[in-house]
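Only a single protein chain was left out; the remaining protein chains are all shown in position.
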């Protein structure tokens, strides 16, 4: 087994990987940019080394610096996490050249599946059903307009190098194409350094359901159930769950076997995800492959009882999978919500800043994967994901009520977060009935945001509580200021305050 | 289903019950003593009412005040938690008289099983094997000496009303009996207001293994696997796990069926625990019944996937158990450690005080059930249990390494805790091999405490880190004091400090 | 003592006798027990009902959060009230659009002097790797707008619509 693993990432996923290393007796080695010296992933590591300035192009995207640290620290393996260089075959190749095991697929398999157009070609050969469209990059706007006309609007423009909705645009009608083309190309160029886009027909109310696969180097590939990721805002996943509320055993087997077949065609090893769209009639269409660990992997871990990161490490070390497809048992239901430093009331603008105080949930069935702490400053340099809150329940209903309970326990000051929005989603009757599709949240959002502001009987009390707390807080500060700059510890009780005040008066 | 549940308890168990209520849409109603206004169980409740002065005899042990609050707040049920009045039939009777459902067994069943001597008589009738001894209370020292002589030393003096090791004394030889008798009687009187004690033969290296049972009012009683609680300090459980490392399916069935048989004889409903001693040859001996939820119930929850508190509430509301014995599946392994505000280096003296800062673990397979928060003051009034840290793993080894990883992540300042001791236990080869028995920790403790102080190569670095941090901290404070009382936020970097210092010099 | 409190734009008259935990808001009587827990966090009991409330600085007032709701609260100084100085006139008509965080203007969608509708795009800002379209909060005329390519800091004016 490996002795030291370089974690070529930051934030919650770097923390997640460090935890797996610790449990395996492997030293986790962190890298950090100038903005991240005090970040949680550094604090949780066994060793940590600086790799450059805050912008990721000068640090987390620098293969040369990563190789440098790996050599210096004596790392025998590298885990790329997700994002940054995770799907860049050059990193995998650099690892191979430096004798470091890359914890992920081979560079060749990554290339065969990582590009959407290449993956579609492979899927076509493997007989996996696909959404009608054009797998090749489109040269210019005029071609896009012509192809879209042929497929019929609405169509979806997607970045060849894309992921996470970046460089993706829905085009409802022909007159929207020029603006959408411009935006998609520029966003793709900005995000991936590759402005190529392609087109496909837009399904009406499809679900996003993806299959987790895992393969070793001895020819075994298994699927570990599915994740339903239909709750998205602007093509970004917001809530994920496993199993899907519409899944049936035969559909799971069909999708799982299609995913494994595709992986086999590509010579794929390690963890990966095959994404599908599923329509009302439970037809499934291949979307793309993510050749890495997903943000939402914990829901799969909670229903299978497997530790995907540890398994990734084991198969990268050449071990055989310790179980067969028939041993995989899905138990209960898990739901995850992604906590972001952003302000839902202000068009979801990122909300960087220092976390002043924080209360995190606990108790039965709750898992929190975070990259932050009280006192930590969320910077503007990176993705504003604070962490993921995941609930497990014996049924979907129990998982939903647990997650709702846990979100209500979660509190943070100093920055704004999207936590309160999850309360609205988790209480929404359509969500509770599982009637979700990829545009569901975008369409439902105005109603959900309005619900969050609605005034009811209980809100009068909430307002009263706010008024009296503000007064108590202000008077406490006034008194502290009065006491000539001396630092007063917070008083424990209104009553005690009152006594002090009477003394002041007396 | 109930609308409002009065939680007649405090600390982590009151928080645990409040969470279950929230998930069921039931309003949790807290009570608090003068010492507990700002306690977490109050903050987590839907409603909260004061019930008197800090000493529990004036608050948490006052049945009249509890009934008062229940009526005032309109509660239709009461959950007693563990400790305090949980095993007091008078509370259950007062609930019945006030038309409030008591979430626990009937007062009669409680009396039949709650007294150790009564339970032993019942166990004898039910044919459950027992440790040789005398089930009846012993009148005076001379009788104890005579009976002990008959059984043969070592013997165990135990409080009739006892629990948690209070009023329990091991007597190795005849000359120790007078002191042990005095201590046991006085401690029992102090703790339970009942100084009666009895005697039994002391087994050499027994394991403490207990069976979780759960019964509804429709005649169904099931057992939910076992918990091994052999790691004890002075008869107080410190680490609990499920399954037991020595358990075999046939032994589990035999013990489970014995427990269910005993419960059936007593007309028992709701959750309960039947404790056994198990010797080297896997013979089991009935010890006692706890007619309530146990501190260590989470390990059972994690391997069964059941929520015991929700099930308690459901069966108390008259619902039938939603599963049969054959549906109970144990999956993986769970281990819990009890975090106490106490100082292992100073004879485990309680360490009350205000929690200044706190870092809690997270990530896969970790559950934290706590009753404290940053800024909370641990008082001297109550049991110094801060909370419980529980890890689940697919195997016992994985659960151990997870728990070890999580304990290492746990950090608290302002008070002392026993957290570091768990690192030593979880790394101990005997513990890892499962070679534990009820006196194991007491015998192993000197070695474990010495291990925690051992100086190795890595400890030189730890000492260096301590030296440089102390210097950095002191210099930062000096500089802040220099800045004429202005409050400085913590600096983010030594380098920045350095720059400031150079400016100061320049 | 009675305080005038502005909460989400509404004025409330609040009296309290802290010794007896008796409060009154616009004449409604409430038994109120407020206890500080952590820094900026309070446990509040109103007639026995539990609230968890956090407080943060918010301009010259406070941002309070409880039960997933946000409240902007400003407490008028009773003395300045007596001097009749409490009213801060709300801006009407002229709308400034402020950058909520640092970013870069990557495209302009409207020019000064141009008529715009409510919700019409004014410019596209890139911040934290995400492009976001900034839309007009009202129908009117663009008075001012930032430069394309300009780097803005939090609080900087992006556009003014009159």
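Residue numbering begins at 1 within each chain, and the chains themselves are lettered A, B and C in the order written.
To be clear about the criterion, a contact is a pair of C-beta atoms (placed from the backbone, for glycine too) under 8 Å apart; a residue touches a chain by one contact, two chains touch by 3 or more.
The model shown is predicted, which means the values in this text are computed figures rather than measured ones.
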For the chain not depicted, the shown chains it touches: A, B
Option touching the unshown chain, where B:245, B:352 or B:434 are the choices: B:352
Sites on chain A contacted by the missing partner chain, in the whole complex: 30, 37-38, 42-49, 73, 373-376
Contact footprint on chain B, counting only the chain that is left out: 183, 186-187, 190-191, 343, 345-352, 356-357, 359, 380-384, 408, 411, 413-414, 419-420, 423-424, 452-453, 458-459, 461-474, 476, 490-495, 497-499, 501-502
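Criterion: only the chains that are shown with their structure count from here on.
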Chain pair bearing the highest count of C-beta contacts: A-C
Distance from the mean Cα position of chain C to that of chain A, given in whole angstrom: 30
Where chain A and chain B are represented by their mean Cα positions, the distance between them in whole Å: 36
For chain C, residues that touch 2 or more chains besides their own: 33, 35-39, 41, 49, 52
Residues of chain B whose C-beta touches two or more other chains: 37-38, 44, 373-375
